[in-house]
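One protein chain is absent from this view; the other protein chains keep their places.
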Amino acid sequence: MSSAPLICTPAALASAGPALKAAVLAEALPYLRRYSGQTILVKYGGHAMGGGSGDGDTFARDIAFLKQVGIHPIVVHGGGPQINHMLQRLGIKSSFVNGLRVTDQATLEVVEMVLCGTINKQLAAEINAAGGRAIGISGKDGGLIRARRLTRNGELGFVGEPEEIDRRVLDTFRQSDIIPVIAPLGVDAGGATYNINADTVAGAIAAAVKATRFLLLTDVPGVLDDNKELVPELTAAEARSLIASGVVTGGMTPKVETCLDAVAGGVEAAVIVDGRVPHAILLELFTEGGAGTLIRGG
Amino acid sequence: MSSAPLICTPAALASAGPALKAAVLAEALPYLRRYSGQTILVKYGGHAMGGGSGDGDTFARDIAFLKQVGIHPIVVHGGGPQINHMLQRLGIKSSFVNGLRVTDQATLEVVEMVLCGTINKQLAAEINAAGGRAIGISGKDGGLIRARRLTRNGELGFVGEPEEIDRRVLDTFRQSDIIPVIAPLGVDAGGATYNINADTVAGAIAAAVKATRFLLLTDVPGVLDDNKELVPELTAAEARSLIASGVVTGGMTPKVETCLDAVAGGVEAAVIVDGRVPHAILLELFTEGGAGTLIRGG
Amino acid sequence: MSSAPLICTPAALASAGPALKAAVLAEALPYLRRYSGQTILVKYGGHAMGGGSGDGDTFARDIAFLKQVGIHPIVVHGGGPQINHMLQRLGIKSSFVNGLRVTDQATLEVVEMVLCGTINKQLAAEINAAGGRAIGISGKDGGLIRARRLTRNGELGFVGEPEEIDRRVLDTFRQSDIIPVIAPLGVDAGGATYNINADTVAGAIAAAVKATRFLLLTDVPGVLDDNKELVPELTAAEARSLIASGVVTGGMTPKVETCLDAVAGGVEAAVIVDGRVPHAILLELFTEGGAGTLIRGG
Amino acid sequence: MSSAPLICTPAALASAGPALKAAVLAEALPYLRRYSGQTILVKYGGHAMGGGSGDGDTFARDIAFLKQVGIHPIVVHGGGPQINHMLQRLGIKSSFVNGLRVTDQATLEVVEMVLCGTINKQLAAEINAAGGRAIGISGKDGGLIRARRLTRNGELGFVGEPEEIDRRVLDTFRQSDIIPVIAPLGVDAGGATYNINADTVAGAIAAAVKATRFLLLTDVPGVLDDNKELVPELTAAEARSLIASGVVTGGMTPKVETCLDAVAGGVEAAVIVDGRVPHAILLELFTEGGAGTLIRGG
Amino acid sequence: MSSAPLICTPAALASAGPALKAAVLAEALPYLRRYSGQTILVKYGGHAMGGGSGDGDTFARDIAFLKQVGIHPIVVHGGGPQINHMLQRLGIKSSFVNGLRVTDQATLEVVEMVLCGTINKQLAAEINAAGGRAIGISGKDGGLIRARRLTRNGELGFVGEPEEIDRRVLDTFRQSDIIPVIAPLGVDAGGATYNINADTVAGAIAAAVKATRFLLLTDVPGVLDDNKELVPELTAAEARSLIASGVVTGGMTPKVETCLDAVAGGVEAAVIVDGRVPHAILLELFTEGGAGTLIRGG
Partner (left out) sequence: MSSAPLICTPAALASAGPALKAAVLAEALPYLRRYSGQTILVKYGGHAMGGGSGDGDTFARDIAFLKQVGIHPIVVHGGGPQINHMLQRLGIKSSFVNGLRVTDQATLEVVEMVLCGTINKQLAAEINAAGGRAIGISGKDGGLIRARRLTRNGELGFVGEPEEIDRRVLDTFRQSDIIPVIAPLGVDAGGATYNINADTVAGAIAAAVKATRFLLLTDVPGVLDDNKELVPELTAAEARSLIASGVVTGGMTPKVETCLDAVAGGVEAAVIVDGRVPHAILLELFTEGGAGTLIRGG
């Protein structure tokens, strides 16, 4: 893990001469080869989206870059803050149980509307503006996510969990230049729509497509050890142990658990990445640096 | 054009024996062959969607049926009433010029949210529930619709018209079992989003993909002559003449003009179909009957 | 099993309005999906062919319909009555042992000539007239049926049984729009031609291609129970029990045994269908009705 | 044109050592390359078939050889003598007008039965026994030959001529290892079957598939000049001149005219070949020798 | 054209942090898209090869990088110095006419041996070591270069020029991950081998495959104007004018003429590149910088 600054200012980039740039490109060759033809699942968070730092822009360019060089990105996004904002505008009260939004019919309609009609379209459009060919869909489209009601956390209404992923539409996209951007909703056998935690959806799809990397973009640096230092890499066993010992706590716990599920489901490695860092995805995949904590099977 | 009743009650269907049903299927063979491998563009209206008659359901089954038998449907939808409703809830005032909604930034956000996040997803889900594999996208996804600002009707804000259709994503879907459902938005070269009239989008896509039929579903019976009788078929010249002579007036005028544009753009025939009739699409394509006015090139 | 009349008169079909017809088509969707891409082996009997009821015509349209909607029919036919007629015209005497025709060289020549030169070509031509693309071949063509002399029933001359089915030509046809129509002859390793029971050939091919349905068209209603009532469905065990108990007797016994062989060989279900009923195939596959007895593995 | 004997006795072949055989194979390389991927249309005559010299056997091996080395043979056959024999056995009188058989319904049935049920199956079986994968069809199968009634020679009944060749089934076979063997019948738009002259059918198919060679196998040496010497090669103009001058007469005239039609229709060259010579096809295509008269476009 | 130093020292690359590297990669996206699926013909000179600066290494990595990101490089090389060295060792005297080596049989054998057996293999091996899948062939392999004796410069022996390029083997490689490395020899219709100027071969192949860029690597900075300043870009007309006016002289003249021929033959642009600069190819294609003179059609 390099100690170099994680942010390259426009001035720094401008002052880098073409010779340096060519050298940097050439240096990426082994990484390009390693991931060529592989699938990279990227969870893009609602928090990261709101930032004024232009991260959305570097995110979109990173995703377009992957597809351009023969790697297959799949993007899953959330949208909590934007949903909250619209619920407020419509005067709908929202409550949470164990961090999960209690979702009645009126809330569900707003959730779907904001996720699929605002965030999903904006993300796809940004990737397209960066030169990709993104298509925004929800987990309801193409039968992608068969959901069931989530009941183990009490009565939450239309909150669900993935029961089965039907990867056929993703396979069709994979053979084309289409980049899928997925909103975390699903439908049950009876046709009811469910709001699903975006991290959970991302992990489940990562496992279903046997992604090489599951990049969980967050707004924290990664897993911290008991000295509050970033841990660059963990085995699954070590990660479980950090949860058991209480070093990993709070909102980080479900994130690590989602990573563990993905790894157990066949993903080669899951990475909790600091999405606030520009070009976090290229940084993680194509340089010796990185901006988070990688959890590997074992 | 048969004078038989256009609606088959559930009781009538139930009382039809299997022998009759088998005979009806066999009778459809020449129609199946005529449209096999062809593209059918269906414009599904916001008005038709709201009905309590279960039309949405027969619509979805008709679309799934087409793809299942080797025909390629593309669905474009509008959503005026649902947009109005949400604008009201959010306290945003809307005005119209020449039937086009003046669309400022706040209105545009609601338009996109409702079209892409509510109606589009619902339509795709209904087709999926009927056994199809539909994917709801907007004209912004995959670079499908390059738009430009519409200026000939005065200052309307973010109201656009299609400048260019990039059919590549539709071609990818065509070679798979995916049925596209398209919300009528587009993006210009600078990345700005535009609200576009759904009939116009449907006609432009129909022409771009050289559809065999452009079915414009409405909530009226079709074109009426000066005796207020339904006209089953018109040449393009006859249609233009009916507009010139004032027989076709009001909201029917732009619909006929959209059909004329589509036919001029290479569509074999455009049909203004009464979408309130159950199974209006199958009725139009697979029986000697029909529920509207067909306009043919010439 | 519906009690509705099994025959739909032209008048009844004519009086059915387009609305009913569209509803009937839509209702067929789940059946279309179930059989899509599957193979349906149809044994068409010589008796059924001779009828004056125009059955041949509905048969041909049913077969063309299947291929048109993405299902793969294979037709095997017999031709006993027509063979008898030609043997008589040529003054050749024919005798039977256990229902099998003793076949000397002179008889074999007539059998092949009538099966391949008259019936096979007529059936293929009827399917073509109905809009299909049928090709009439015999089991000798393309090495389809490797036969061996049938000896367990005494000295029958050139009467054989299938030793091996080489499905390669059928696989080539499957990937095209070609519908094979097969006359039941085979050839042994030494090049000798054999006359084979058409039901046996049909069952053997059904098993070789793992057909979803083996429809054995006959001129009786199906399997009757000891009250002479039609049995709509049987497990393999039940079917064997009906033979053992003597409820199934006479010509029905080898038909049920052929179905049992097919099911044992991997066919999902075999159906003894009353081929005298118009559109018997569509009736069986696409409606809740049916016209015979289905035997399922188990 | 070599003056070596045209027949290689088994003893001569046996006495040829492996060294000579290997040298002969290697010498064929330029011919193999010239015809690789090309289509060769072979008309095999009814007269040639009856011979006791085992010609049928060398014919079948030649055809199988072509397909094996990547050349695409199509076989069309006649069957006059066999038809005559069966008409006699059935007591049906036959008359001829200008060399064409007057064909009433009863005669047509025998013609089709013998051509499709006896000769066609025998030829396909011989090619299969020689290691090919032949399929015997008639021009009615797969809509191959659309015929119309031949009227310019007076009232002949069901005697037709090709109106249109639909090469799609031949194209499917071409992409597989299937060798088509075709009986010369066709069907008109109304579904009526017609008996067509086999040479005419062969020439029409040769033109439709743009065959490189049309080999018209006969039981004469080829075109003779006015000294009764064999003419090895003719331009189209020379051939027409030999007819005009009366040097070509009798049954040879329609043969030469069929060749001229084929060449005019796009066949590179047509050859009237002496089919009585063993391995006449390989002799013609793969050696500097030959056994007939080649007519080239010009 | 940047004035930044053209060489990036290892220390400079090492001190560039991951953030800068990720930013540089993202910045390459528009260039990656521009050249995606295109062919880049690279002429690699014998002079550049001998250098001790490790240029060969950066050359190999640049080539492997192109193929990895979906661009299709073709390499043509010379080898004058190495040929001279071996001729000396073998005691063979060499003379030149107009810069072309007089090539008798003994010389030709050494030329082919050194080009194909030493340089060609070394270059391919270097690209393979860099992670590509290169195959070293000569213009004689696969019938790639049909040559004819070059006579307009007097009697030069086995010195030839390309008469026809058969791009079929290159097309086969293009559809795989194989990178062709080509030694500049050709063969005439009679089978005689010819030594051909490598620049000429490179330009001819660039035109035959309609390369997007023809990069002519040399050991000079590019075309200099009459102030001895590097000219970054020229139209074809301007280039011709510089030759006519004597500004371009000496060894640069045939290089510019080869570029003009390539551009006239359909290449989008030809670039005389300073091959001594590390990563000269990536520099030219993927940065706003460059290291030579681009000549564009016009």
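First chain written, first letter: the chains are A, B, C, D and E, and each begins at residue 1.
In this text, a contact is a pair of C-beta atoms (placed from the backbone, for glycine too) under 8 Å apart; a residue touches a chain by one contact, two chains touch by 3 or more.
Only a predicted model underlies this, so the values are computations on that prediction, with no experimental measurement involved.
J.: Going by the touch rule at the top, give the shown chains the omitted chain contacts.
T.: Hidden chain contacts in the full assembly come out as D, E.
J.: Who touches the missing chain here, E:Val187, E:Ala207, E:Leu242 or E:Leu294?
T.: Once the missing chain is taken into account, the touching residue is E:Val187.
J.: For the full complex, which residue in D:Ala64, D:Leu115, D:Ile178 or D:Leu294 touches the chain that was left out?
T.: Per the contact definition at the top, the residue touching the missing chain is D:Ala64.
J.: Looking at E:Val114, E:Ala236, E:Ala269 or E:Leu294, which residue reaches the missing chain?
T.: Missing-chain contact among the listed residues: E:Val114.
J.: Which of these, D:Gly78, D:Gly136, D:Pro278 or D:Gly292, touches the one chain of the complex that we don't see?
T.: Final answer for the missing-chain contact: D:Pro278.
J.: Given the full complex, what residues of chain D touch the hidden partner chain?
T.: Listed in rising order, the touching residues are 2, 4-8, 12-13, 16-30, 32-33, 36, 58, 61-62, 64-65, 68-70, 130-131, 277-279, 282-283, 286-290.
J.: Could you list which residues of chain E touch the chain missing from the display?
T.: Chain E touches the missing chain through residues 89-90, 109, 112-118, 120-121, 124-125, 128-129, 133-138, 140-143, 168-169, 172-173, 176, 178, 185, 187, 191, 193.
To be clear about the criterion, only the chains that are shown with their structure count from here on.
J.: List every chain that touches both chain A and chain D.
T.: Intersection of chain A and chain D contact lists gives nothing.
J.: So how far apart, in whole Å, are chain B and chain C when each is placed at the average of its C-alpha atoms?
T.: Centres of chain B and chain C (C-alpha means) sit 44 Å apart.
J.: Between chain B and chain D, what is the separation of their C-alpha centroids in Å?
T.: 56
J.: Using CA atom averages as chain centres, what separation in Å is found between chain C and chain E?
T.: 68
J.: Which parts of chain A, given as residue numbers and ranges, touch two or more other chains?
T.: Correct list: empty.
J.: Got a list of which chains touch which?
T.: The complete list of chain pairs in contact reads A-B, A-E, B-C, C-D.
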